[in-house]
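Note that one protein chain is taken out, while the other chains of the complex remain in position.
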Amino acid sequence: MPFTTRAQVRFADVDPAGIVFYPRYFEMLNGAVEDWFEQELGMDFKMMHLENHIGVPTVRLETDFLSPSRLGDRLDITITPERLGRTSCQVTIVFAGDGVARLKAHVVLVCMDLRTQRPIEWPAPLRAAIARGVEEDGTFEAGATPA
Amino acid sequence: MPFTTRAQVRFADVDPAGIVFYPRYFEMLNGAVEDWFEQELGMDFKMMHLENHIGVPTVRLETDFLSPSRLGDRLDITITPERLGRTSCQVTIVFAGDGVARLKAHVVLVCMDLRTQRPIEWPAPLRAAIARGVEEDGTFEAGATPA
Amino acid sequence: MPFTTRAQVRFADVDPAGIVFYPRYFEMLNGAVEDWFEQELGMDFKMMHLENHIGVPTVRLETDFLSPSRLGDRLDITITPERLGRTSCQVTIVFAGDGVARLKAHVVLVCMDLRTQRPIEWPAPLRAAIARGVEEDGTFEAGATPA
Partner (left out) sequence: MPFTTRAQVRFADVDPAGIVFYPRYFEMLNGAVEDWFEQELGMDFKMMHLENHIGVPTVRLETDFLSPSRLGDRLDITITPERLGRTSCQVTIVFAGDGVARLKAHVVLVCMDLRTQRPIEWPAPLRAAIARGVEEDGTFEAGATPA
């Protein structure tokens, strides 16, 4: 089942042309991933980074900006895990406002040991939680790809 | 009566030393001012900027950073209007987390016509709404200072 | 011929894991596009936005993050125009530090009239300047695609 959270377009996010400056979308996107980990996967970023020394850097990003967002817009951000690899996962993230898609992104996250700065296998609880989301959408992969 | 809103310390806000990078506090502070205008003063930033062509730039800022904030902290942000001038107002803004003050700021905002880029008198409804907040705290000024 | 400019990884760009927070790469990338317009294409963003009422929003972005960047790194950013359409163009942008590629992005920019917020044909001088860059790399398109 997709996970949904929300963001509000703030003054800080809007450029001189009156629309969201796109790097700010990625701050919202990262905030949505934080919400997903905390509310759906059962591990908040604080615990994950500071106690478990695990990070989830983005290694690939593909984004189509479909229609502009403006000051004050409330955006629904939906995260759907698509593929689960041994050390990575791919998610699709859609931003929508007033029912209109604003952007669609495919993001590959890697599970990284912050001390060695190298990819590691997903910890079992995280792996299971992500797998549940993938299975529900029917595209579970047995850890082969994306890596 | 002070106005209170909340912010969450996101991954995007935290520096390599593990604490909030202070310019990010001011983005949260500006977001809190947006909430104050929308929820308490009855004029959201979108309407104000795009329809009424009014902005409220910050012309003075005095901030003490009292204790650090970390990833995941939920912060209460309290805005208390202190003085109301003809074209400006001064507010005190306090950030607190777990009951501990994180920063205290005194901010002077000016009401500006975005087309002429010059200060203008507060529109009557905004003026009345800010004045109510000031009066409740007992320091109403008859428009003399800060300007 | 590719256009090259530089950026420095600032404290503001680095996350709690000690590496560049990826949305900040896109601020650097946008800054590099500003430099390209000003230094190579002959139209700076100020003139373009404020006098000519033209913007160049990003409509598509594909990015591989190849290796992390850290505090203090000096990055070379290379922009190579790949395809020139009637109202858009595609560029490849590579960030490198110490000779190692950090990220590679394919970006589609659209020429937009800021007043109507609709795509317009590239102004002749901009079109000619971008075309020169594309031709040198041998992949000029006669305005057919990407649009």
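Letters are used for the chains, namely A, B and C, taken in the order the chains are written, and counting of residues starts over at 1 for each.
Note that in this section contacts are C-beta pairs under 8 Å (C-beta built on N, C-alpha and C of every residue); 3 or more make two chains touch, one makes a residue touch a chain.
Not measured: the values here are computed from a predicted model.
A.B. asks: Among the chains in view, which touch the chain not shown?
C.D. replies: Looking at the entire complex, the absent chain's contacts are A, B, C.
A.B. asks: Taking the full complex into account, find the residue in A:Phe21, A:Phe65, A:Phe95 or A:Trp122 that is in contact with the omitted chain.
C.D. replies: Result: among the candidates, A:Phe21 touches the missing chain.
A.B. asks: Go through chain C and note every residue touching the omitted chain.
C.D. replies: Given the touch definition above, chain C has residues 10-12, 18, 27, 30-31, 34, 44-46, 49-50, 70-72 touching the missing chain.
A.B. asks: Suppose we count only contacts with the excluded chain; which residues of chain B make the list?
C.D. replies: 16-17, 19, 21-24, 26-27, 30, 49, 55, 57-65, 68, 112, 114, 117
A.B. asks: Against the chain that's been left off, what residues of chain A make contact? List them.
C.D. replies: Residues of chain A in touch with the missing chain: 11-12, 14-16, 18, 21, 23, 71.
Definition applied: only the chains that are shown with their structure count from here on.
A.B. asks: Going by the touch rule set out above, what shape does the chain contact graph take here: line, ring, star, complete or other?
C.D. replies: Shape = complete; every chain linked to every other.
A.B. asks: Per the contact rule at the top, check every chain pair and give me the one with the most C-beta pairs in contact.
C.D. replies: Chains A-C share more contact pairs than any other pair.
A.B. asks: As a quick test, compute the distance in whole Å between the mean CA positions of chain B and chain C.
C.D. replies: A distance of 35 Å separates the two centres.
A.B. asks: Find the geometric centre of each of chain A and chain B from their Cα atoms only, then give the gap between the two centres in Å, rounded to an integer.
C.D. replies: 31
A.B. asks: How many angstrom lie between the CA centroids of chain A and chain C, rounded to a whole number?
C.D. replies: Chain centres of chain A and chain C, defined by C-alpha means, are spaced 24 Å apart.
A.B. asks: Tell me, which residues of chain B touch at least two other chains?
C.D. replies: In chain B, residues 11-12, 18, 71 touch at least two other chains, as defined above.
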